[in-house]
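A single protein chain has been omitted; all remaining protein chains appear in their positions.
Right after this comes chain A.
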């Protein structure tokens, strides 16, 4: 077929409108690159969010409660979760683990030991142990124990050390000192009271509350509880991805709220996802135009060689041969464009991986399979559209 195609090259000039063709090729290249970048950024994001190597960065615990608005102020019942609401939260796909936060229904007064002259009314809450970020073997309580292990929020000590103590000219206290201080804890129900020794075993960054073991909580609520079973107003969930837009939407839709700081990433992610989608969209639009120009180019070639094609067919050239010849003029170029785009993307991805690695974020050094699939898909699409155009116009002239 070679020598025949050499002769065809002299008859069917594919050189006309070469600048247009070149521009369409550049357009195709850019379109392909945009689409591939969109695919790769998407895959990188997924790797950052879900891959095992990065898991510890994202899995998180969220304490969820209803938003206190002016409308439900003063009606404590309205801020509690109804059982069906709790079931609904449990059923959400982003909830990996779910726990209720139980609050105390008895009065608590805590006094500092010795001559520190410090006493305050307080409350306790408890969560299932698996939700705690403090691991301590003292964290247990059995009926009859006189010592209650307590976990304080880290923020609490910070408030004291950097806010209160400085302004009141009081000494700052280290975590170790707080842990060493035996606190006098008096729990009561206005009728009887009991004194315990509170022992701070750790500080939690996760849950902003004064925590005691669940076993103590249930015992004390049973014995000193002043009200009947109190409804739950705070729950804690474990989620693999606190920035998941579905989670944020769920919270918004139901009027729930949580530590907004942990959701902040979600907004960033939404913005990045939007940008990536826009890039991909532009890529697709550009691809569409590139294909349009290619089609018009093919049409132009065939129309300008109409008489020659008719004579070729008259002399016995099969439409098959003409089509193969025409496609052969374009397809190698597409493959080159595809390979160049892939190489560029591989370079970009390598640089990205290196830069992210400096920030302890792991993404693949090589472009993902989606990128290769994307390349094949785009090239396949362009080939298919060209094939259709060539078929249509060669059949028209032959």
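One rule holds in what follows: contacts are C-beta pairs under 8 Å (C-beta built on N, C-alpha and C of every residue); 3 or more make two chains touch, one makes a residue touch a chain; residues count from 1.
Here is the rule we use: contacts and distances are computed from a predicted model.
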item: Undisplayed chain, where the name is taken from the UniProt record, one of "siroheme decarboxylase", "Formate dehydrogenase", "ATP-binding cassette domain-containing protein" or "ATP synthase subunit delta"; value: "ATP-binding cassette domain-containing protein"
item: Among A:311, A:336 or A:351, the residue in touch with the chain that has been omitted; value: A:311
item: Residue among A:11, A:357 or A:388 touching the omitted chain; value: A:11
item: Residues belonging to chain A that touch the chain removed from view; value: 1, 3-4, 7, 10-11, 308, 311, 313-321, 395, 398
